[in-house]
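The other protein chains are all here in position, but one chain of the complex has been omitted.
Let's turn to chain A:
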Amino acid sequence: MHLTTMVLSSSLLTIFSILILPVLGTLNPSPPGSLWATNSVKTAVKVAFFVSLLPLFIFLNEGVEAIMTNWEWMNTLMFNINISFKFDLYSIVFTPVALYVTWSILEFASWYMHDDPNMNRFFKYLLIFLIAMIVLVTANNMFQLFIGWEGVGIMSFLLIGWWFGRADANTAALQAVVYNRVGDIGLILAMAWMAVNLNSWDMQQLFSMTTNQDMTLPLLGLVLAATGKSAQFGLHPWLPSAMEGPTPVSALLHSSTMVVAGIFLLIRLNPLMDNNPLVLSTCLCLGALTTVFTATCALTQNDIKKIIAFSTSSQLGLMMVTIGLNQPQLAFLHICTHAFFKAMLFLCSGSIIHSLNDEQDIRKMGGLHHLLPFTSSCLTIGSLALTGTPFLAGFFSKDAIIEALNTSYLNAWALVLTLVATSFTAVYSLRVVFFVSMGHPRFNPISPINENNLTVMNPIKRLAWGSILAGLLITANISPLKTPLMTMPFVLKMAALTVTIVGLLMALELASLASQQFKIKPASAPHHFSNMLGFYPSVVHRLAPKTNLVLGQLIANQTIDQTWLEKTGPKMTASVNLPLISSTSNLQQGVIKTYFLMFFFTMILAVLILVI
């Protein structure tokens, strides 16, 4: 075996065994001590991160990619499913990012969840969640990918519904699974199509055998799958609802795991859709619609976690746009940079929420710049990185995406929508910073404000460094797979920055107008649209379940089962036979005297007739 590939595969196996070891440890019947969460889980993730740097450096140095196939799992008529791992740019770069972010989130969670009696279990769930994500990222065949895919879905169910006594948390958890299941139908469609037409689920075989095939149907299935998992328009409402989970869960869910899985699937299978314009423009339009719709929703939310959640959704839309532009590497870059600042924004909001005694409404915050200087600075850094401020992490991916968009010959409408969404990003980011850290305090004077704890500061600090440097480090070290367009008109080059600055200025103007009553009756229709999430949940969450439940009750159960099948079947048999039975049995009641009397009379009558 070649030395480099051996190092790659053995370090991956080391990562897996390091991560699985704490999970297996919990099978021990004696409960782990209270320090298990930090000592065992956090250390495991930390060590795994350092181990994962080894393949990363080898990859950066030699640019080597590898595939490892271990054992034949099952085999049906020449159709093999093997345990097989893939080490390419995407899995080698993504694994350290995910581990780094998760390490920080776990450390933060040990502070955030310290009074939860089941903290060990919480950490175990987070760890399994991470393992499922790494399975998904490193999978080399569709079945293995599906395991990771469903794994993150089910773990998100457990984590979103962590406070299971609350109806809201349970609803949000169920919502996440149901929306994801809609997407799974698409993945199942694609897998069935591949099994039927290509007789393989292995990635390299899929790529080599599909050159002359019409792949539109399975690709649309994959887009549906990504729509469910990555909360694109139509299947997006579960993502803001997922904020019912504890803040570390939101941070993990929205940064490096789960929601990017859908985009990752499309990046991974991009060679299939390379020259399928229909699917690409579907992605483009879907992404543009998502990014502008969710950015609009983010504008008027008051819950700090909801705003950040919608901004995630908007960034996912941007990634989908990039897939539609046929630039998977840029989308991947955005996944990586986005993971850092989004995780940090959530951790900051978690710190703020905790400090203000579980207050999430930004209208009841303010002036935190003086009281939580570190957290609010990092919140600002994160917001700046999110808006694409030059030379922070977000800039390197976002600006490249918008340049690619501007110089492409694709749908101009999608382009305009994306630019609008970009300027909205500046608006809602400023709104968060303005309401949370600027101005005067509007919260309860006796709030337990304290951020001077290393388990708060360190993770946020690490992620802040990531948000500042990650974009530069990744772009400087990875050679682009597709030739980027280097020359373009000045206006196009500056478009991203211009719209962002315009958005910022508008937001500042709005902020200064907010305190003055400029109009007696403000125009409320657009506000309601944005605040009520486009009325989408109010319509869909009522209509679809109600239709289905009515179908179940009225048609399936009452009309078909109880009426047609039961009344016309067994019950009718009984009721049709009953008159026959009762009339024959009524005749025979053992009334001997009457029988004899009847017999006697009829005989007399017969004799009389005969005689006469």
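Criterion: a contact is a pair of C-beta atoms (placed from the backbone, for glycine too) under 8 Å apart; a residue touches a chain by one contact, two chains touch by 3 or more; residues count from 1.
Here, contacts and distances are computed from a predicted model.
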* To do: Report the protein name recorded by UniProt for the chain absent from the figure; options are "Checkpoint protein", "NADH-ubiquinone oxidoreductase chain 4", "1-aminocyclopropane-1-carboxylate synthase" or "Cytoplasmic tRNA 2-thiolation protein 2".
  => "NADH-ubiquinone oxidoreductase chain 4"
* Based on the whole complex, identify which of A:I147, A:L454, A:M572 or A:A606 touches the chain you can't see. => A:I147
* Quick one: say which of A:L24, A:A167, A:A523 or A:I592 touches the chain that got left out. => A:A167
* Just one of A:L159, A:M191 or A:L318 touches the chain that is missing; which is it? -> A:M191
* Residue, one of A:V7, A:V47, A:L60 or A:V182, that touches the chain absent here -> A:V182
* Asked: Going by the touch rule given at the top, which residues of chain A touch the chain that is not shown?
  -> 73-77, 143, 146-147, 149-151, 154, 157-158, 161, 164-165, 167, 170, 173-174, 177-178, 181-182, 184-185, 188-189, 191-193, 195-196, 217, 548-549, 551-553, 555-557, 560-561, 565-566, 569-570
